[in-house]
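Here the complex is missing a single protein chain, while all its other protein chains stay put.
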Amino acid sequence: MDLTLHVWRQKGPQDKGKLETYPAKGISSDMSFLEMLDEVNDGLIKSGQEPIAFDHDCREGICGMCSQVINGRPHGKQEGTTVCQLHMRQYNDGDEIFIEPWRAKAFPVQKDLIVDRTSLDVIMQAGGYVSCHTGGVDDANALLIPKPTADYAMDAAECIGCGACIAACPNSSAMLFTSAKVAQLAALPQGKPEARKRVLAMTQAILDEGFGNCTNHYECEAACPKGISVKFIAKLNREYLKTMMPTSTGA
Amino acid sequence: MNLFKSTVGRKILMAVTGLCLVGFISVHLIGNLSVFAGPDGINAYAEHLHALGPLVWVFRLIMLGLFAVHITFGVQLYLENRAATPDSYAVQKSLVTTFSAKTMVFTGLIILAFLLYHLLHFTVQITNPDISAHNLALDAANRLDVFTMVTKSFHNAFIVLVYIVAMVALTLHIFHGISSWVQTLGWSTGTSQDKVTAIGKLVAIAYGLAYIAIPLLLLARIVK
Partner (left out) sequence: MILDGKAPTGPVEQSWDNYRFDQKLVNPSNKRKYKILVVGSGLAGGAGAASLGELGYNVDCFCYQDSPRRAHSIGAQGGINAAKNYPSDGDSVYRLFYDTVKGGDFRSREADVWRLAQVSNNIIDQCVAQGVPFARDYAGYLDNRSFGGAQVSRTFYARGQTGQQLLLGAYSALSRQIKNKTVTMHPRTEMLDLVVVDGVAKGITVRNLMTGEIESHWGDAVILATGGYVNVFYLSTNAMGSSVTAIWKAAKKGAYMANPCYTQIHPTCIPVHGDAQSKLTLMSESLRNDGRIWVPKNAADCEKHPSEIPDDARDYYLERKYPSFGNLAPRDISSRSAKEACDADLGVGPGKRGVYLDFKDAIDRVSENTIAERYGNLFDMYEKITDENGYERPMRIYPAPHYNMGGLWVDYECQSNIPGLFVLGEANFSVHGANRLGASALMQGLADGYFVIPYTIAPYLASITPGAVKEDHSEFKKSVEDIEAQNNKLLSINGKKTVSELHKELGTMMWENVGMARSDASLKDALKRIPEIRDEFWNNVKVTGESKDLNQQLENAGRLADFLEFAEVMAEDALNREESCGGHFRTEHQTDDGEAMRDDENFSYVAAWEFKGVGVKPELHKEPLKFERVKLAVRSYK
C-alpha cells in the first residue's frame, strides 16, 4: 500500500519544529509500524537526508520506549497496543498518517519524535519503592498475600512507564502512571509501612516536574497500552486521604 | 499545609466544596419549585428563610467560603494545567472525555457571572426595580410577594434567556462534576465506575431540566 506521512521534524530542543510530508510507498501490511518507518528512513538516508529520529528498543511492547502520537492517538489506533506492536494491516492504501511526539511541558522534545521522560524517573525516585536493604529480609512466604491482592498489585504493576497516559491527558497529568505504583505498593503488606510518606512524596513530585492536575477525563486509561485502570487513581486519592487521618500511634 | 498545595489535596477541596454546592443547589431547587404551588408556596418559603434571621447570614458566609475555595482552586488548577500543556497536537483527538469535562472552568465562570446577576436580581433586587418584591405590594397574607416578582421576571424573554444559558452551564458543570467527586474522593472501585458516571449524568440532566422548567414554563404561561 502507499501512504502519506506527516511527521513532526525538529532539529533540537531549542528549535521550532514543523510537520513534514513524506510518501511511504510499497508498504506491506505485515510490517509493523516501526518497520514502515525503518523503510522510510532507509530511503531518506539514501537520498542524503537525515532519517526520522524515534525512540524504540524492545519492539515487543514491554520496555515502554516507543512513543508516538499517530493521528491524534498515543500509540496509534489499536487498543492495548504499543506503537512497536502496531501493524500496518490496521491501515489502508492511500491513508494519511500524522505522526507527532508526546506533547507535555514535562516531556520536552529532544529531536523529531524523541522526548525527554526523565521526569517519570524523578517521580519514582520520590518514593516508588519499598526501603528494604539488599539481604537481611524475611522469607518470601513469611507474609501471606491473598491471591486477589497479589492480582490487584500485578494489574497495577504492569505499567511500562511509556507516558502515553500523559500524552493523552488534556492536562498532561501523570496521575495514572503515579497511581499505578502507589496502588501496587499500598496494596501489598511490604509497601504499607511507607504508604503515607510515599503518596505525599510522589504526588508532590508530579507538580515539581511540571505535570498538570488530574480532572478525571480518563483519556489516560483509554490510551494506555497496558490497560491500567483509573481505579488506581481513586486508590491513590484514598491513600492521600488516609494521610489526613491520625495514625494509631497518634503521629 | 499540604492540602492547599498538593495536586490531590486541592482536588479534594474542589470535590468537597463542589459536593456542598450540589447540596445547595438541591435545597435551592426544592425551594424554587415551590413557585409551582403558586404564591402560597414560594412566598411562604421566602418568609420562612427570612425568619431565620442571623442564621441566614451564617449560611451566606458558608456559601461564600465554599464558592471562594471552589473557584480559587478551580481557576488555579486550570491555569496550572494550561501551563503543563503548552503545545497542542496537529491532530487533536479525544477518546472518552466529554465536552462537559473539558469546559469545567468556563461553565464554572458562567455560573459565577450568573450568580452575581442572580443575587442582584432576586436578592438585592436592583436590576429590575419595577418588579422587585420590595416595590411590589405585599401578598394576601402580608408577605413579600416573591411569586409575582418571579413570574413577572420570567415573562421577560431576555431574563429567561439569561437563566436558561446559566442553567445549561450548570447542567454541563455537574454533568461531569457529580460523578467526578466519587473518583476524587477515592470512592470508585473500577467495577462501579461506569455506573457512577452514568448516574451522575442522569442526575445532572434531571437537575438541569428542573431548573430550566421554572423560567420556561412561566414564560410559556403554562404555569401562571
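Order of writing sets the labels: A and B. Residues in every chain begin at 1.
The criterion applied here is as follows: a residue touches a chain if its C-beta (ideal position, glycine included) is under 8 Å from a C-beta of that chain, and two chains touch if they have at least 3 such contacts.
All of these numbers come straight from a predicted model, not from anything done at the bench.
S.K.: Considering all chains of the complex, which shown ones does the missing chain contact?
M.R.: A
S.K.: Using the definition of touch stated at the top, determine which of A:Asp2, A:Glu20 or A:Asp116 touches the missing chain.
M.R.: A:Asp116
S.K.: Among A:His6, A:Arg59 or A:Lys105, which residue is in contact with the omitted chain in the full complex?
M.R.: A:Arg59
S.K.: Could I get the residues of subunit A that touch the absent chain, sorted low to high?
M.R.: Residues of subunit A in touch with the missing chain: 12, 28, 30-32, 34-36, 38-39, 42, 44-46, 48-51, 53, 55-65, 78, 81, 85, 87, 89, 110-111, 114, 116-118, 120-121, 124-126, 128-135, 137-141, 143-147, 150-151, 153-154, 157-158, 160-161, 184-185, 188, 190-191.
Throughout what follows, only the chains that are shown with their structure count from here on.
S.K.: Determine the centre-to-centre distance between subunit A and subunit B, using the mean Cα coordinates as centres, and give it in whole Å.
M.R.: 37
S.K.: Can you tell me which positions in subunit A touch subunit B when the two form their complex?
M.R.: For subunit A paired with subunit B, touching residues are 6, 8, 19, 69, 71-73, 98, 100, 103-106, 168, 170-173, 175, 199-200, 203-204, 206-207, 210-219, 221-223, 229-231, 233-241, 243-244.
S.K.: Spell out the residues on subunit B that touch subunit A in their complex, using ranges where they run on.
M.R.: Residues 2-3, 6-12, 77, 80-81, 83-97, 101-102, 104, 176, 180, 183-190, 193 of subunit B touch subunit A in their complex.
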